[in-house]
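Every protein chain but one is kept in place in this view of the complex.
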Amino acid sequence: MRVGVFICHCGNNIAGTVDVAKVAEEARNMPGVQFATDYMYTCSEPGQEEIKEAIQREQLDRVVVAACSPRMHELTFRRTVEKAGLNRYFFEMANIREHVSWVGEDKDLNTNKAIEAVKLAVEKVKQNKPLFPSSFEVNKRVLVIGGGVAGMQAAIDCAEGGLQVVMVEKSPSIGGMMARLDKTFPTVDCSICILGPKMVDVSQHDNITLHAYSEVEEIKGYVGNYQVKIRKKATYVDWTKCTGCGECTEKCPSKDAYDHFNYGVAPTTAITIPFPQAIPKKATIDPTYCRQFVRGKCGVCAKICPADAIDYEMKDEIVTEEVGAIITASGYGLIDLDRLPEYGGGRYPDVVSGIQYERLLNASGPTEGHILRPSDKEEPKTIVFVSCAGSRDKSIGIPYCSNFCCMYIAKEAILTRDHIPDSKVYVFYMDIRSPGKGYDEFTRRAQEEYGVRYVRGRVARVFPKGKKMIVKGVDTLLGTQIEVEADLVVLATAVTAAPGAPQLAEKLRISYDQHAFYVESHPKLRPVETNTSGVFLAGCCQGPKDIPASVGQGSAAAAKVLSLFSRDMLESDPAVANVNINVCVGCRKCINTCPYGAIEEEELRDGRIVAKVLETVCAGCGVCTSTCPCGAIQLQHFTDNQLLAEVNALCLS
Amino acid sequence: MAKLGYLPKEKLTDFLENLKKKYRIYVPCQDGDAVLFQPFDGEKPLCLDRPATVSPKSVIFPQTDILFSFDYRKSSEDPKQVSIELTENLDFPETVIFGSRPCDAKGFLIYDRPYTQTDMPDIYYKGRREKTTIITLACNYPSPGCFCTSVGGDPADKEGSDILMTDVGTGYFFEAVTAKGEEIVEDAVFEDGSSYQEKAQAAHKAVADLVKKPFDSTEGLPEKLLSLFENDAFWEAEAAKCISCGACTYLCPTCYCFNITDEQAGSKGERIRSWDACMFYHFTLEASGHNPRPLKQQRLKNRVGHKFSYYPKKYEGAIACCGCGRCIRSCPVSVDISEIVAHAQEYKDEPSK
Amino acid sequence: MSVVAGKELRIVGFLCNWCSYGGADTAGVSRFKQPSDLRIIRVPCSGRVDPLFVVKALLNGADGVLVAGCHPNDCHYSEGNFYARRRLEMLKKFLSYMGIDDKRFHYTWVSASEGARWQQVVTDFTKQIHALGPLHQKEEAGD
Partner (left out) sequence: MTQKKLKEVVQKVLPDVDMVIGYRQGFDPVHATPFFVTRPEQIDELIWNPLCVHNLASYIPSLTTNKKVAVIVKGCDSRAINQYLQENLINRENLVVIGIPCSGVVSVSKVLKAVDHQIIESVSCENHAVTVKTSQGEKKLSVSDVSPDKCKTCLYPTPLVYDHLVGDPITSDKEPESVYDEVRSFEEKSLEDRFQFWKTELDRCIRCYACRNACPMCICQDRCIAESRDPHWVTQKTNQTEKFMYHMIHALHLAGRCVECEECTRVCPMEIPVAKIKKKINMEMDQLFDYKAGLNAEDTPPMYTFKVDEETIEEHEL
């Protein structure tokens, strides 16, 4: 074997506390090492040239670079050796910067440690085998989960890019949270007016198939070839017939149904069309309220429906879609008011959440845009907004900032002053977070032009007194207690992961953080990718963000899918598990433990059962290899013998 | 006239202490519930009342033998110049195996043919063999499973020993068999033994009759076994209960197969010779992954065949089994080689089942 | 050439590529100083760490072995560290029964962002191993 070793100075980053010349000299004496040298910046153009030349000159068949972390430059150097004609897996990196020169002061100890790091890499690279990616076909259809603004943007961009798109939305209409907003900051545009056209695009685009009131049941397969089972929930209305005329909703006798779209600001009917601009504009029956289901008799809607679309017998239906990539834009949730008792949340009707207030403001909302407080339908004169209601509060397990509350409170405050010019508006805040284009100006306008009173301090308690709600708090700027007699209290309830986010993540085989927000591949450099290839993120499922950010991510995810689909064939990473059928005893332990279901049974000609790896599904975790008792299934590039070589390099001799 | 000696039992330790001055001595000692040949240290009590669990073969043919060690040296001025340094140790100490049984001693004779009586002797085996003196204790009663008399042995067989000693109650009767042996019986601790000779011989006779005889002779056995070579049904039945472990071969005084592996760490390494067993799948596993003996019955057939057919065919009819019975005693499932041989002899070509 | 006599003991670390190895990188980037004993073997996932690697290292010359992976629920491969947790816990409970001090083996979770935590783990574990001193001398090859 002819190993070449290249020790990088990284300017002074390494050479400063490691005697690189000595490391190179020691490397020269290691068995199998043909050539070793040190270089100022190995990752630089000339540095890589040096490696290529050495490979030719010394006929090297393996290369070790001792420099920074492989997480930094492994790919760079793999390409380098490949250009010089070596298989890219005949390369190993010794991390002597992050793990040595930067964390140790004693030069002798560092140097010795660096030498051992090189020894480790040399012993490993000597065990390496050439690996070759295999390629497979891509199904150029994409599934978009969630019909909010992020999902719609992703869907439209993909469709415009010529891809077939399948969109799954769990509620009866697309539009998501944005459809519920009255206006948007900082422009104070009418939310539905700018969203509506996008919704129409989605519904009318030839390349987009919409499954509303549907949920993802099961996902099988791998990047390029997913099979997705979708549950189309029973609406009890035949949507092929329903014209959305809305007569049923007027005649429906059960008028105390919970209004999901309006967050229960007011009750609605058991059969509903969520809002005028809904897409699809079809009626849905909520069987938990519908008398036909609860009492077994009623049938009013069925009688009056001109299209004869009502079908009480309807059952859920499972459809299967085949796609090559998945964008999940499954959105977010809000914490229940009940979790904020100190603010009277859930206890007093006149303590509402920000999103409920949007509906009170909205012309197509239950109050037709007149701000009336829930308790007595009177117009409130004093309105208090409480920001960070739950957010940045470790005590209820939400340490993070909900990102956009500061802005929508400013907006709602401004709108309040517009609606009720003689109103007094207070905002209790911890900090004002307005780091967006035109955002800070907007919050200033709220205070300076609209006379909204911003009080810096937390609210301690909210309790009723007669018809009023007393808001007790501190003004930390004046350092005084403050008490406001309010008619209505609006809480900027904290943003949470969408209900059911973990379950969906498990179907998608992507990871989520302790708050159930989905985890991106890299917080800085791969914000919309996940660690499951072919699955991308957009919008608030990854964390709280405002509309432009969500839309941006929607487009970004679409771009990722389009570039993924720009090739007809995909290459699979060859560093996957591999079964030696001569050794496999068919005990199936790997099959049972594989997190990806990437291992199957295979019957050989002699009838023996052995394990078989689906290379394209295998993600290369190696759980199977540490499970296999006889070492028959080996994760390539991290085989038992490769790791043992490293252990022995350190322990023996 | 061979040299005869008598050693009262209470003098045994003195004798061994004397011997220790000149030799490295291996004696059977109780270790846990097993009996092993271990270096005599004067403290650990000897266990002579039954044959050792493992034969003394490891004294001359260690389970792991480092044949030599190697070191890849890179020259200081030009590291591209690599030289290999080999070191081997062939100077073996004078050694005595004390308290082995006649079957154990016989085992070494079976070793000798392939290891020393060839034009390419094995220097490691030969080296130790020549430096070793074997003091055998005649059996005063048979042990479970042993059948030496069926394979041409005897509980008091002198063949292969340098001294044969016999328990005559109060002490041991020593009979030098070779010059090496005589040298030892010269020792002052010995009294004249001639008066005990008859008593010893009587004892020998008595025991010989007690030894079980699963089969009378090995006449025509090699051919008979060859004729059964293709008879899968026969071997499948015989091997059904075998779990193909290596207990039989590793305890056997005559099993001499080995494996050679190199173990290297960095630039240094060793070439190791270690016991191997034809009962193991890996014994015949080829580099290609192909294995000519994938089934346990094929492997058991080889073990029986080697001892009672192939070896005798190669070496003037000498049976490669000394009938010590260890493979039977210690077999996890009591596979009985003497029974298999008997079955083979009785075997008539009637269709089975 | 191995450990620097008197100053270092032999400590082997198995780090998962996605979290703990990254955490060690983060510690480096932040220049969090650490004892120099630890040698790091990079594995894709803590689930790849067969407890036998730990045993092998301890029997063959390591004075201490450290395994670090992603926090539960944060596994890059979603489940690998759950398996690791069970297997390594089993080993942890087993080692001292065989006469090998279980303090010589530690497994923990360090994320890619927890540079400071990594520094703490390395420092404390190295201290612990130095307190225990070198592991029994192993016999030479042969019979």
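To keep things simple, chains are lettered A, B and C as they appear, and every chain counts its residues starting from 1.
Rule of thumb we're sticking to: a contact is a pair of C-beta atoms (placed from the backbone, for glycine too) under 8 Å apart; a residue touches a chain by one contact, two chains touch by 3 or more.
Note that this is a predicted model, so its numbers are computed, not measured.
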Checklist entry - What are the shown chains that the left-out chain touches? => result A, B, C
Item to check | Chain not shown: contacting residue from B:12, B:25, B:54 or B:151 | outcome: B:54
Checklist entry - Which of C:35, C:51, C:69 or C:115 touches the chain that is not shown? => result C:51
Item to check | Among B:56, B:145, B:222 or B:253, the residue in touch with the chain that has been omitted | outcome: B:145
Item to check | Contact set of chain A toward the excluded chain (per top definition) | outcome: 583-585, 587-589, 592-593, 607, 627, 629-632, 634, 639-641, 644
Checklist entry - Which parts of chain C are in contact with the chain that was left out? => result 51-52, 55-56, 59-60, 72-73, 79, 82-83, 85-87, 89-94, 96-101, 106-109, 121, 124-125, 127-128, 136, 138-143
Item to check | chain B, residues in touch with the chain not shown (by the definition above) | outcome: 31-34, 36, 49-50, 53-54, 63-64, 141-145, 237, 240-241, 243-247, 249-251, 259, 261, 263, 272, 274-275, 277, 280-282, 328, 330, 332-336, 338-339, 353
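By our rule, only the chains that are shown with their structure count from here on.
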Checklist entry - Counting C-beta pairs in contact, does A-C beat A-B or the other way around? => result A-C
Checklist entry - By C-alpha centroids, what is the most central chain here? => result C
Next on the checklist: Taking the mean of the CA coordinates per chain, how far is chain B from chain C in Å?
Outcome noted: 46
Next on the checklist: Distance between chain A and chain C based on Cα centroids, please, to the nearest Å.
Outcome noted: 32
Checklist entry - Hey, how far is the Cα centre of chain A from the one of chain B, in Å? => result 70
Checklist outcome for this item: Going by residue number, chain B touches two or more other chains at none
Item to check | chain A: positions in contact with at least two other chains | outcome: 119, 648, 652-653
Checklist entry - In their shared complex, at which residues does chain B touch chain A? => result 72, 74, 79-80, 265-268, 289
Checklist outcome for this item: chain A residues touching chain C in their complex are 26, 69-72, 95, 97-100, 102-106, 108-110, 112-113, 115-117, 119-120, 506, 509-514, 519, 531, 593, 595-596, 619-623, 625-627, 635, 638, 640, 643-644, 646-648, 650-653
Next on the checklist: Quick check on the complex: what are the chain C residues that touch chain A?
Outcome noted: 1-4, 7-8, 10, 12, 17-18, 21-22, 24-25, 27-29, 31-34, 36, 39-45, 47-50, 53, 56-57, 60-62, 73-80, 83, 87, 119
